[in-house]
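Let me begin by handing over the structure; questions about it come next.
Left out: one protein chain. Kept in place: all the others.
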Amino acid sequence: MDLDLLSQQLIERYQHGMPLCAEPYREMAQVLGCREAEVMACLQRLELAGALSRIGPVFEHTRAGASTLAALAVPLERLEQVAHRVSQYPEVNHNYAREHHYNLWFVLTGPHRQHLEQILDELEKDTGLRPLDLPMLTAYRIDLGFSLGAHP
Amino acid sequence: MDDFDRRLINRLQRGLPLVRQPWQHVAEELQSRPCEVLDRLHDLLEDGVLTRFGPMFDIEQFGGAFTLAALAVPEARFETVAAQLNALVQVAHNYRREHQWNMWFVLACASATELAATLSRIEALTGLTVLNLPKEHTYHVGLYFPV
Partner (left out) sequence: MITPLNHEQMLDLRQCLERGLPVVPRPYDALAERIGAHHDQVLQQMQQWQEQGLFRRVGLVLNHRALGFVANAMLVLDVPDALVDEIGARLGRAPRINLCYQRPRRLPLWRYNLFCMVHGREREEVAAHIQAVLEQQQLSDLPHHLLFSTRAYKQCGGRFAPPPSQVWAHG
């Protein structure tokens, strides 16, 4: 099987869900009409290249612990340094600059809410900037899949 | 699969030596000749024991930009430089090798522009020169065979 085609098919098919069984890669291979070793080699290659972050569950944060979206309005000349400071926390799993007065947006996850508040307090003391704390109240759609389709 | 195949596969798992003629080197280690090593490799690929992918840039079919690169880091600074690289979101993997170029890392970026910027940033951060492996000669050979 063409390995690049297999990479494409694996990504298309198994982002949203993969078999939950003792030999998942074997089952995936059966569905795609190739060998288990090819599926595994493909996944390993995608992982080695950094295109595949990991395989397995994405935790539902409201059940797994506590989570919040936070934002800071950072003077431009300090953005790099503050972003780096924020990223240092292992509890920060996403950290992005965005186009707005509130220009640094990050997601905090942890075992409970008080833990997150402690971090936000610490950041406020350290940076002199007050974060927006925007925990999720209701989820209407939680599906983070990317369809590859045609590309330039 | 015979003993030589097993030794060859085990040797491959440790990565190819960073020399001009890696197959000569591997053949010597295995007490064989380059042509035999390459013949066996060919057979293992044919039989599906090893899986050969195209050059690294083939993974860019989906639209990103990737490279394998290395640094020669003075020993005293190794941990510090590793931490500096790991703080960059584009660094997908970072590992040590016993060689003059002792820190190897993979960059996975959104574009060629971001890739170039990241390489510059690493040089600026560390004060070290980055060895950017030519994509045409960087392959991944996947192997899934318990040996």
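Labels A and B are assigned to the chains in the order they are written; within every chain, residues are numbered from 1.
The rule is simple: a residue touches a chain if its C-beta (ideal position, glycine included) is under 8 Å from a C-beta of that chain, and two chains touch if they have at least 3 such contacts.
Because the structure is a prediction, the values reported are computed rather than measured.
For a quick check of understanding: of A:Leu6, A:Cys34 or A:Ala51, which residue touches the chain that isn't displayed?
Missing-chain contact among the listed residues: A:Ala51.
Need a quick check: the contact residues on chain B for the chain that isn't drawn.
Within chain B, the residues that touch the unshown chain are 62-66, 89, 92, 108-111, 144.
Name every residue on chain A in touch with the hidden partner chain.
So the residues of chain A touching the unseen chain are 10-11, 14-18, 20-26, 36, 40, 43-44, 47, 49-61, 63-65, 67, 69, 71, 83-84, 86-87, 90-100, 102, 105-107, 109-111, 115, 132-146, 148, 151-152.
Basically, only the chains that are shown with their structure count from here on.
Can you work out the whole-Å distance between the CA centroids of chain A and chain B?
Averaging C-alpha atoms per chain gives centres 26 Å apart.
Which residues, counting only chain A, touch chain B once they are in their complex?
These residues of chain A touch chain B: 3-4, 7-8, 11, 35-38, 40-42, 44-46, 48-51, 84, 87-88, 148, 151-152.
Where on chain B is chain A touching in the complex?
These residues of chain B touch chain A: 48-49, 51, 53-54, 56, 58-59, 61-64, 66, 87, 90, 92-93, 106-108, 140, 142-145.
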